[in-house]
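A single protein chain has been omitted; all remaining protein chains appear in their positions.
Presenting subunit A:
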């Protein structure tokens, strides 16, 4: 059989993604790590971590010189101003460090996270109860420019249901830990949105532990900030637990946006889906995605899939995409990963242009469509609408003309 032009561009998802990407070459595909992910050193005390060299696995792709205050410096760990919608079944209050829930979802694996843990004075505790669905929005816009530590605790009581949105705007130099406790049978969505000012720096480690037959949807949306690094880890240590981890990031010139996503399958019949999508435009726009999935011997009949896709809009950008899959049991229901970074698919542009749509608008449609998959899954119409607008603004920040072809 002869193959005509469009057929010659493969569109198989596994291989190249729907945008005609090439597989990323410097990913850690199938490489056995020296140390299993769960064996990493952990401590809540910053003094237990040596000073950084920048060569550490968790830091080597991060511009640590731009955030040394957060990693090494004194941090203000006191209360900060926030505003939240009042919702039945959601209690929000400051709690002391000795709250018994603190430290039960996870503990720091690196110095920046430990520094925040060492310095925070009060934790902002969000406690969700009641089976009916509800949405609570917590706006944080008052951090200011002094380096800060924060600790957030989100607990969903057994069988409760809620969507918790953390909206971050304004200026900030913030290192924080977010603990998320999902009780048995609970259904919790946590969305963290970073639309910081241009100069902001934000390090966050999210630790989620998922109860029996419980479900967490965790969404990271990062559009604004100079250096933003959000590392969500999820421990599936009860049977039937499920995580859907979604991410969307849009890096402009000079921005460094990073996420290290870790799913630890520890119990049987657990399920994970990780989907992160990013767009990059402008000189020095930089993104990092590292996705570790560990399926332990105890985690039989688990089902996991992780993917990261990056769409490069201009020259001068760099996207690192590194999936790692560690499987310690032969008995799994499914495990897969995909990673791709690429430019526009010419066939998509041609199709749209062949319907009269101008090249520039065709490019916008493709990018918007690419990112919309994540936006659509957030589950809050108001936030989704605002993000669509924000993405539109990001897109109009550059003229999306073709790359000199």
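Rule of thumb we're sticking to: a contact is a pair of C-beta atoms (placed from the backbone, for glycine too) under 8 Å apart; a residue touches a chain by one contact, two chains touch by 3 or more; residues count from 1.
Here, contacts and distances are computed from a predicted model.
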Query raised in the report: So which of "Fe-S cluster assembly ATPase SufC", "Signal recognition particle receptor subunit beta, a GTPase", "Tricarballylate utilization 4Fe-4S protein TcuB" or "Methanobactin biosynthesis cassette protein MbnC" is the UniProt name of the chain that got left out?
Result: "Fe-S cluster assembly ATPase SufC"
Requested in this report: Pick out which of A:46, A:61, A:371 or A:387 touches the chain that's been left out of the picture.
Outcome: A:371
Query raised in the report: In the full complex, which of A:159, A:305 or A:350 touches the chain missing from this view?
Result: A:350
**Report entry** Residue among A:40, A:66 or A:358 that touches the chain left out of view
**Finding:** A:358
Report summary line: Across the whole complex, the chain not displayed is touched by subunit A residues 1-2, 4-7, 11, 18-19, 345-348, 350-359, 361-362, 365-366, 368-373, 376, 405
